[in-house]
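There's a structure below that I have some questions on.
A protein chain is absent from this complex, but the other protein chains hold their places.
Chain nomenclature is as follows: A, B and C, assigned in order of appearance, with residue numbering initiated at 1 for each chain independently.
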Amino acid sequence: MSAAYSSSEMMAIAAARLLRNDDVCFVGIGAPSLACNLARLTHAPDITLIYESGTVGARPDVLPLSIGDPELCETARTTVSVPEMFAYWLQGGRISVGFLGGAQLDRFANINSSVIGPYDKPKVRLPGGGGAPEIAALCRQTYVVMGQTKRSFVERVDFVTSFGFGEGDDHRQRLGINTAGPTLVITDLCVMRPDPTTKELVVSALHPGVTREQVAENTGWPVRFADPLEETPSPTAEELSTLRDLQRRTTEAHAARVAPSPASADPSTALGMTPPAVIPSERSESRDLHPGSAA
Amino acid sequence: MSAAYSSSEMMAIAAARLLRNDDVCFVGIGAPSLACNLARLTHAPDITLIYESGTVGARPDVLPLSIGDPELCETARTTVSVPEMFAYWLQGGRISVGFLGGAQLDRFANINSSVIGPYDKPKVRLPGGGGAPEIAALCRQTYVVMGQTKRSFVERVDFVTSFGFGEGDDHRQRLGINTAGPTLVITDLCVMRPDPTTKELVVSALHPGVTREQVAENTGWPVRFADPLEETPSPTAEELSTLRDLQRRTTEAHAARVAPSPASADPSTALGMTPPAVIPSERSESRDLHPGSAA
Amino acid sequence: MTEFLSLRDAIAAYVSDGSTVALEGFTHLIPFAAGHEIVRQNKRDLTLVRMTPDLIYDQLIGMGCVRKLVFSWGGNPGVGSLHRLRDAVEHAWPRPLELEEHSHAAMAAAYAAGAAGLPCAILRGYAGSDLVEHNANIRSVTCPFTGERLAAVPAIRPDVAIVHAQRADRAGNVLIEGITGVQKEVVLAARKAIVTVEEIVADLRAPSPNSTILPYWTITAVVEAPGGARPSYAHGYYARDNAFYIAWDTISRDRDQFTRWMREHVLESSASVEAVA
Partner (left out) sequence: MTEFLSLRDAIAAYVSDGSTVALEGFTHLIPFAAGHEIVRQNKRDLTLVRMTPDLIYDQLIGMGCVRKLVFSWGGNPGVGSLHRLRDAVEHAWPRPLELEEHSHAAMAAAYAAGAAGLPCAILRGYAGSDLVEHNANIRSVTCPFTGERLAAVPAIRPDVAIVHAQRADRAGNVLIEGITGVQKEVVLAARKAIVTVEEIVADLRAPSPNSTILPYWTITAVVEAPGGARPSYAHGYYARDNAFYIAWDTISRDRDQFTRWMREHVLESSASVEAVA
């Protein structure tokens, strides 16, 4: 048994465990960066982390706040230009795992990180896709990491920024996309995997202490559960201490020159995570940390 | 008055004089390289020499034998990849003067450096175009430097490797080529310029001591002469000494590790010039040095 | 060829109302000092191009300098929204903002196409994305060998490119190191290029024969602006001010607070003061 932990810690640890020592990851800021570096500091010391800023094989000691923090280039094997990064490394098919997240995700793992409401008259203008549209199509597979709420896990996304399985079945193939797509969705409540044929997301494992009801309440569509339904092993003491050390180093580093800003005390930013890009008032409501888009 | 000099020295010096201190030259091996470096060592110290191997701003102390000799990279401002060289620097429109040469040139300055005879059953397989087809179209203007004989200055080239003025008039524009093309042809006998409207090459200047008859005898079409017809000023003592010092340094450097080869004593190779790519037996006949293609 | 100008003179000479300007720098080497000078000179109706608008464009947008934004990711990295960008899009404050939205891959390819003198770039891009329906500049070509449909976007050719770099030599050759982003591409793609640098030196001290160097004849004006990338950073000179990026979330959230901050820290500060700030 291990100490108490938050559901966001469980999410990061569950994601980290799924990464392999020989993976080449296209890492987004926030939860993906946390998960990838946690994997590197635990069971996958040789994992290759690529950030879209051009840094290949970065080994940051603290989590970057931005996709191009000095730490990334200073610890990278090499840094290439951004056009080369997207052409030779992403489009060239060199990435085994790409990470995605966003404000909305639907049952076929299509992701919206562009707008809430109509595109031309948005209720909320989100940051946008950044690298995500091509990460979704060109990495051999993608893992989605995001906090799960009824507001974020929706029946239909307002806008498809990054294509998952579209309307399901062989929709990817019909568009000429020859990669596996979102093979895993890791949330703070559970792990989902696409149904082999319909491609609808199905809950494959619940995190410790999480009930089917909780998952259903936080999902905008009638979510299905695998049978048998697995339980995610609890975080180990090593996983938790490594994660917390990394977060502490990060918080200290980013607050180094403290600015008069409540945000600087906000753990979601201290963790280098992109808060849900929704209107501020909703932030406080959100149960938990939310990962950012891969951008 | 200056010392005796060869017609090939006159050719190199005449070409060098036409280069300006602010030119950015795409330099081919052979006569172009000789002319460009002579210009750099005399009146154009800041001229930028770019070799297709990726070296930008090379300042070689001896002439390179190949387009990618160590000397070029070691003295260059920077060296870029070959795809970048052709994309960003040549196609990007950064080159003010490109040099061309070849085995055959016609009255509209179309150049053949591919084959003598039919392409599929050539009498002579020449090295080919290399960078020339795009140098001809993408440099703001091109200078052709090649030894003049009836065999090389022909009514019709067997093969258009590099497009000059095609069939004359506005043929370039009709093909959507928006650069000036071959504005100068410098030979060991004279200087030719295209007629402003028809674009046929017209002799604008004779080198000292060269007669109209000599030029006519060494041109495969009824060549026209400008009126008034200029005479190229003789080489100055400084031009000749600078040229010969450069050639001596080059000969010594390339023979550094003498190999059992008559060719190594051949001035055309000692000068780092590409002999006319025609069948060997014709080599000895050739009156003079012949520049290589830009490749 | 290259002029050595003060920041004020460089912006006055080459950035005019209504022109298309790209201040680039992918997180690293963002030319903040130059952006602030554009604000001080109150340029109007600009079309701004930048993959990640970042704080600098949030400021230009909030000050009403911008008519149109061409971008691919408009957030405050690791923090959240760009509130001035959102306010302009959601509430047309201080003026309406036209958007042309791309993906990073497409914009990077479009800059490269601009540098390469091509009219367009092709990529395996936008597969299944709704962005295609909302951007007339996302089209397609068919590969003449495989028949595959590829996305195409027009080359980016800004009127003016502005980037920050580590150093220039006295001839105006510029060295860029670290995260080079699209710095080389935007300079080669633009009609005019302004480069602000940490220092002007006798010797560039390029560590490698393949160092990223822009020859002086590709650059219109070089401006010495030490600290000119703050709160972004300059590899080898100073670190990114992450605390300020976090603080900006609060500063920019409220219109009045934003305006006050800009007055105090940009309008009432001079280029020279800022350069050393």
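The rule is simple: a contact is a pair of C-beta atoms (placed from the backbone, for glycine too) under 8 Å apart; a residue touches a chain by one contact, two chains touch by 3 or more.
These numbers come from a predicted model, not from an experiment.
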Displayed chains contacted by the hidden chain, counting the whole assembly: A, B, C
Contact partner of the left-out chain, one of B:Thr75, B:Gln91, B:Gln214 or B:Thr236: B:Gln91
Contact partner of the left-out chain, one of C:Ala12, C:Val132 or C:Leu150: C:Leu150
From B:Arg125, B:Arg156 or B:Arg244, residue that would touch the chain that is not displayed: B:Arg125
Listed residues C:Gly178, C:Pro215 or C:Gly228, member touching the removed chain: C:Gly178
Touch list for chain C against the chain that is not drawn: 117-120, 122-124, 137, 139-146, 148, 150, 152, 154, 177-178, 180, 207-212, 235
Residues in chain B touching the chain absent from view: 29-30, 52-55, 64-70, 72-74, 79-83, 85-87, 90-91, 110, 114, 119-120, 122-134, 136-138, 159-163, 166, 171-172, 175-177, 253-264, 269, 272-275, 277, 280, 292-293, 295
Touching residues on chain A - with respect to the absent chain: 22, 24, 48, 56-57, 73-74, 76-80, 87-88, 91-94, 138
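The rule we apply is simple: only the chains that are shown with their structure count from here on.
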Pairwise touch network: line, ring, star, complete, or other: line
Selected pair, greater C-beta contact count between A-C and B-C: A-C
Chain with minimal offset from the mean of all protein Cα atoms: C
Chain located farthest away, centre of chain A as origin (C-alpha): B
Whole-Å gap separating chain A and chain B, where each centre is the average of the chain's CA atoms: 58
Centroid spacing, where centroids are CA-atom means, of chain B and chain C in whole angstrom: 42
Averaged-CA centre spacing for the pair chain C and chain A, given as whole angstrom: 27
Multi-chain contact sites of chain C, meaning residues that touch two or more partners: 112, 184-185
Where chain A touches two or more other chains, by residue: none
